[in-house]
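Complex shown without one protein chain; remaining protein chains in place.
So, chain A:
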Amino acid sequence: MAFFTYETKKDTRSGFGAGMEYLSQHNPNVVALCADLIGSLKLEGFIKNSPERFFQTGIAEANMIGISAGLAVAGKIPYATTFANFGTGRVYDQIRQSVAYSGTNVKICCSHAGLTLGEDGATHQILEDIGLMKMLPGMVVINPCDYNQTKAATIAIAEHEGPVYLRFGRPVVPVFTPEDQKFEIGKAINLIEGSDVSIFATGHLVWESIQAAEILLEKGIKAEVINIHTIKPLDSEAILKSVAKTKCLVSAEEHQINGGLGDSIAQLLIQTSAYPMEFVGVNDSFGESGKPAELMTKYGLDANNIVEKALKAISRK
């Protein structure tokens, strides 16, 4: 059986673009910056509506973060946008000092996160950005799962006073969450209720986890699937409640296992109620060129591997 159905597939970055277009009409304090990747970030709608609130910075990401901090000090709500690699790792000190430590109201919004940008290969496939950003005190880290959720998250973070990292991607993926949903930062969403194993997934791996739950059900196993769209602050309550019932778990993310969502969950559980846990993520490796689906399969970021890991977790109970 299908737990969720969908009519279209869209890229999450287009959800970001749609959110920005909404903000251009509804929040006059929002300004957007981009380091020469307007098309990739889907900013055309925002720029068309509000050209006076868009600032091209050229390929100079360190300056883009500094300019954003300055705009924030002046009361604007800057959305600094580029690819995830250049918006986080490349400019870590700018973010650390002028955004996080200074508590400036800057939204760092990055596309092409993870493996699924595909053909460009390892230089562009950052798999460390969640870890880099979640380590910064005060930084909110969000990785929505589909177009609708990304749009809602883009709109919601304008209302949050403080630094945010919003991560999304390039491939088209099923649109299965409700249109015009209200996005609540830090509030996990229980997508499928189950009693045998908890699957905590973020970003593109949420859909794969739903597929995994369907395969598991055919084997008579009831998996609970929870969408952890906000990695920080982590919804500890939702996680603890689920594992208290299922007594084992899997984390799933398009990121290094080191420093990712699974790390955060493991840290929580080892202090409260440790249960057998398995990790779906990239295991200490860089990416490579290929079609997104090929890469996700090779690195085990798909439904089949989630099923395998779920069975393993259950067997360790």
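Here is the rule we go by: a contact is a pair of C-beta atoms (placed from the backbone, for glycine too) under 8 Å apart; a residue touches a chain by one contact, two chains touch by 3 or more; residues count from 1.
Simple rule for what comes next: contacts and distances are computed from a predicted model.
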Name the omitted chain as UniProt records it, choosing among "Nitric oxide reductase subunit B", "Oxidoreductase", "Transketolase" or "DNA-directed DNA polymerase".
"Transketolase"
Touch with the missing chain holds, among A:76, A:187, A:222 or A:241, for A:76
Which listed residue, A:63, A:236, A:258 or A:297, touches the chain dropped from view?
A:63
Taking the full complex into account, find the residue in A:14, A:98 or A:125 that is in contact with the omitted chain.
A:98
Of A:52, A:218 or A:284, the residue in touch with the unshown chain:
A:52
Which residue numbers on chain A touch the omitted chain?
31, 52-53, 55, 57-58, 60, 62-63, 65-76, 78, 93-94, 96-98, 101-104
